[in-house]
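To start, I am sharing the structure in question, which I have written as structure tokens.
Only one protein chain is missing from this complex, and each of the others stays in its spot.
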Amino acid sequence: MFELRKVEKRFPNVRALKAIDFEIRQGEIVGLVGENGAGKSTLMKVIYGAYQHDGGEVLKDGIPVRFENPRQAMQKGIGMVFQEQSLIPNLSVMENIFLGFEQQFVKLGVVNWKKMAAAARFQLAKVKLDIDPRIITAKLSFAQRQLVELAKVLTLEERVDGDLVILLDEPTSVLAKEEVELLFKLVRELRSRAAFIFVSHRLDEVLELTDRVYVMKDGEVVDHVVSAEASAESIQRKMVGRDINKEYYREEKQLPYDASRVLVELRNATVPGQYSNVSFQLHAGEVLTLVGTEGSGREAILRTIFGLQKLVLGDLAVKGRKVESFSAEASVASGVGYIPRERKVEGIVAGMNVYENITLSQMGNYSRFGFLRIGDEKATAKDWIAKLSIKASSEMADCGNLSGGNQQKVVLAKWRSGGSDIILLDHPTRGLDIGAKEDVYEMVRAMNADGAGIVLIADTLEEAIGLSHTILVVKDGAIQKRFDCSAGTKPSLFDLVHYMI
Amino acid sequence: MPNLSFRGGDLQRWAPLLVLVALVVFFSMVNPNFFSLKNFARIGISATPPLMIAVGATFIIIMGSIDLSMEGAVAVCAVVFASIFMALGGTLGGWGWLALPACLLVGAACGLVTGAVHVGLRIPSFMASLSMGFVGIGLSLMMTGGDRIRVEDPLFRSLLTQRFLGFPLMVHVAFVVLLFAWFIQSKTTLGRNFYAVGGGEDLAHASGLNVRRVRIAGFALAGVFYAFGALFAVAQLGIAETATGYNFMFVSITSIVVGGTALWGGSGGVWNTLVGVLIVNVINNGMIVMGLPRYVQDGVLGLLVIIAVVLSTDRKSLAFVK
Amino acid sequence: MSFIKDFIEKETLSRRNFMLASAFGLTGAAAASIVGTGRAQAAGAIEDPTIAWSYRDRTNPYWNSIVSGGESFVESLGKPKSALVHLINEGSSEKSLADVKALLGKTDGKLALAIDTNDSPNARPVVEAVVAKGAYVSTIWNKTDDLHPWDFGDNYVSHMSWSDVGPAEQTATILFKAMNGKGSIVGLGGIASNNPAIERRKGLDNALKNFPDIKLLDYQAADWDTQKANSIMSSYLTRFGDEITGVFCANDTMAYGVLEALRAEGLAGQIPVVAYDGNAQAVDLVIAGELLATVYTNPHWGGGITAALAYYAATGAFKPSEEPHEHREFNGPTILISKADAEDFKKKYIDATPTYDWKDFWGPSNGPITY
Partner (left out) sequence: MNLHNLKKHFPWMTLVLLALFVGILDPNFLRLENLIDLAGDISTLFIMALGITFVIYIGSIDLSAQSVANMITVLATLLLVHIGAFAAPVCIAIGALFGFVSGLVSTRFKVPSFIATLAVGGIALSVGQYASGQKALYMDATLREQAFGWMIGTTAGLPREMIIALVLLVVALVIERRTVLGRALKAIGAGEPAAVASGLQVNRYKMIAFAISGAFAAMAGLLFSVKLSGGSPVMANGFLLPAIVAVLVGGTPLTGGVGGVLNTFIGALIVAVIRTSMLYLNVPATAQQIFFGLVLVGAIAITIDRTKVRTVK
């Protein structure tokens, strides 16, 4: 029903898609997996019309088509559910659903809001979401927004003849377990209305949901398997092109921490509305993981340690000294480094090159009387590029053009080269492919070995368990349970979930 | 708890109006003459042309762009209107009325060109509109050779001279135009699309919205309102000239922001702009009414504008401000 | 017939140039080589200099009249109007100076410049730049008191200003008389630091001394701007209400704004207003009785004669340094226009532009500038 034949896409210096063959039949759910940079997102953009292919052909119902923009793709029944935040926050839900297609509600130039609301309710019912369509989108939860997004794409059903193809780009990455279940149930039910292309890093989910899976690597489809017959390991091997080390989280390198050296101590720390009565110690060489759902208060704790949020009650002591004035600058000066979740926004400065990014937090070390010693900066950057095997053409490369994993390495290098020994990791592996994740785990162990303490908010519970010495389960702003997580005594997933919900 | 914060947000929304009320109360206390129908009518007259211009620019700012071409556009509209008006007999009684729609069309054309330059050449609106403003001033100069065109038709001037409920006709007509703007803002697809573009341009584009067309349409629409502003300015002074457009650029944008429409787009609207324009005009009128020396007026206006904006910005919701 | 006149004129000029050149003879050449660049031309050495007028803007009737005079002069030389180069500074002293220097560069000093320098401090650098290039300049309105044409030899030809104190006093007196010598007035001034704004205010103050029963309620700068004057006037109406029985405006364009503010309240023609500049529209308003009086400064003549002075000095038709001081700093003509003579005035100066002899440099002028 929808088919790509030998599709090519070139960018200056890059052949992003090489002779892609891809097919989806009515009512199918097809998976699309691959490491970052394998060409998944380029392929998706070609499918929904954001990019135009340079070679080969795209066929809908056997007829060659060419989409100049997403709107043309939609008119052929191809819709996209974006990974995050593709709804416009300041508009109402119904306006978002019918954005660009308001004409059906317009009479003599006037929009009939009642009619639109009724139509929106009809769409929302398809995804089983019971909200007032007039509500401003910004007020919805993340999961709700995801469903609105799906409802929006499903409007194509009424609008176009023929069958729908809906792309789901990492729809589960920020959803809680039960929300994922709900979504999957919905997608299965909707098979009667549309075919789905499901793009995800989570192979277990891909195998669970889809009928077939396309595996991409280096701009090519390297494999194409039937889900029921495939295993996560085999797909992973195809994606990476090698075996995944059994010791994924480098547990064998986990050494006991130095309990005599307390780096950070929180005592009865309270920020009303965020968390209350939180106490813990972080030691040299320790990975301490805060586990909890989104909004449980773990981010706020991290922000407090970094000085972005002031404590209302209780104490924070960094290396034995009580923190009086909360500021990021003071925290950085006392050795705290922060690796934020929003890597592209808060982690690196796109438009600045590698050495500028690496020294950004510690320009004092590379300057005298306010003047920078650029030679030293470059030397340090070269050092760390080698040390962390950052794939960049040189220390002069623009960080905005690096891949996600290499950007993350630059952020790590920024703090490590500055001698930070208290590292706050907020979802450090989010959106990274397996190879890059392994690199991050490697670095975590290396930092531990150097005596650094790490506060981690992990991407998955497995990651939390694998990396930690200590796990604190946070719920509703309070620490519910402390798990000792030293090598060999690790708790199970179930143990954690029990206290989380 | 969330209920309470919601009410806080609401208070912020009404802040510009409260500032306006506070200013009126303050000036009335200093000089009771301020609080009179006659003075409100005077404020109404001086606020009418800038209101029209600010309303037009509001749509642009909602889109997250900026328009600095109003001085040129107003000059062109005023001069074209007066030229046609005089050529067709110089009175609304005769064929002269044709100059009114012609003026609005010219305004739309000015905006269309600015929008097309901005979108077509992918030049930031700041520079595109600034440059087209120069071109507009130049065009009006070419048409007039620098002379003034006097429009003395009593019928047209009745916009200023005839009163209804204590206010000149132009104030009433402007209010109707304002309702029209509100209608566009809230009841039409185009109006809502401005908010979509301002709320997230790439998202809107990905949703299949023709953002380029919305942008150009926005500039053309703004041009129509500049034309209204030009008409009222001519009605107010009886003169159409290149200088008819002067002083409107910074005043209108200041008014928009003071009214609570954010420069980064996606929020606010024409009612905010009405309040903002009134705040600025009340301050200007009030400073003279209370007898402040001319040389401190610029400074006091600056201070009050800062205070008004501070009060009406929800600072907690902003990560940072450019 | 003008071509005959031109021919004779050219003949005289070139003969004179020839004579001057020989008179300069070796001394001139030696002087030039000492100066170094040889660019500082000897007086009268420039054949067919570029003629330029540098002024504030094109949107003001006053400057348009100035320009029309300049063009009329250029036409008297048998050249098209477009031969006059316009330097418009848009109220920016920086642009004014930069434009002059650029034009000096382009013409390599073969320039006869008439200029209002926009702000009085700007006059000195402009004159210095012109003199350094050996070009010729005549200024009007704005210059500092310590800057004098005679300190610069021939190249700074002349400065014309208008003594506005007297005429402004006259208009104020007319206003006060119309008010029967009692009541209260408000005033609107020009850009506060402009010379004419200051002088016109002084004229008002002088008149006030003679009328102790007239009270000046307030006087604010409206920056020569119609719209600003309009809103200030309407605010005055709120502040002072019926107290206002007369309005003094420092120029016509502001008076238009004042009149419209009055018209909006049905008060046009009921409160006497006086203005300054004598624009066509103002004269019509005087005839219509809405404006009590205005003062004509004959910008057409001023524009033409200033260019003529610079031009003829450049071509050597006369030698400025041989002229007395009162021929190098002098006041322009002022004609008071009130209801009685407005019709006559309009016929003579507005409906028909009088033809001027652009070689009669000082005929219509009004005595030397005194400090």
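A, B and C label the chains in the order they appear, each numbered from 1.
The rule we apply is simple: contacts are C-beta pairs under 8 Å (C-beta built on N, C-alpha and C of every residue); 3 or more make two chains touch, one makes a residue touch a chain.
Computed from a predicted model, the values in this text were never measured in an experiment.
Of the chains displayed, those contacted by the omitted chain across the entire assembly are A, B, C. One of C:46, C:74 or C:97 touches the chain omitted from the figure, and that residue is C:97.
The residue from B:145, B:166 or B:291 that touches the chain not shown here is B:145.
Even with one chain removed from view, chain C keeps its contact list with that chain: residues 58, 67, 82, 85-95, 97-99, 101-103, 105-106, 108, 119-122, 124-125, 144-146, 191-195, 198, 221.
Chain A residues in contact with the hidden partner, per the touch definition given at the top, are 12, 306-308, 327-329, 331-333, 338, 340, 342, 345-352, 356, 359-361, 363-364, 367, 370-372, 374, 414.
Residues of chain B that touch the chain left out of the display are 63-66, 72, 117-118, 121-128, 130-139, 141-142, 145-146, 201-202, 250, 253-254, 257-258, 262-265, 294-303, 305-306, 309-310, 313, 315, 318-322.
Basically, only the chains that are shown with their structure count from here on.
In this assembly, the chain whose C-alpha centre lies farthest from chain A is C.
By C-beta contact pairs, the most connected chain pair is B-C. Centres computed as Cα averages put chain A at a distance of 44 Å from chain B. If each chain is reduced to the centroid of its CA atoms, chain B and chain C end up 36 Å from each other.
Per the touch definition, chain C reaches chain B in the complex via residues 57-61, 63-64, 67, 192, 218, 220-221, 225-228, 230-232, 234-239, 241, 256-257, 260-261, 263-266, 281.
Remark: chain A residues 50, 69-71, 74, 80, 82, 85-91, 95-96, 99-103, 106, 109-111, 152, 273 touch chain B in the complex.
Of all the residues in chain B, the ones that touch chain C in their complex are 31, 33-34, 36, 38-39, 41-42, 45-46, 141, 145-148, 150, 157, 160-161, 168, 233, 236-239, 241-243, 246-247, 284-285, 288-291, 293-295.
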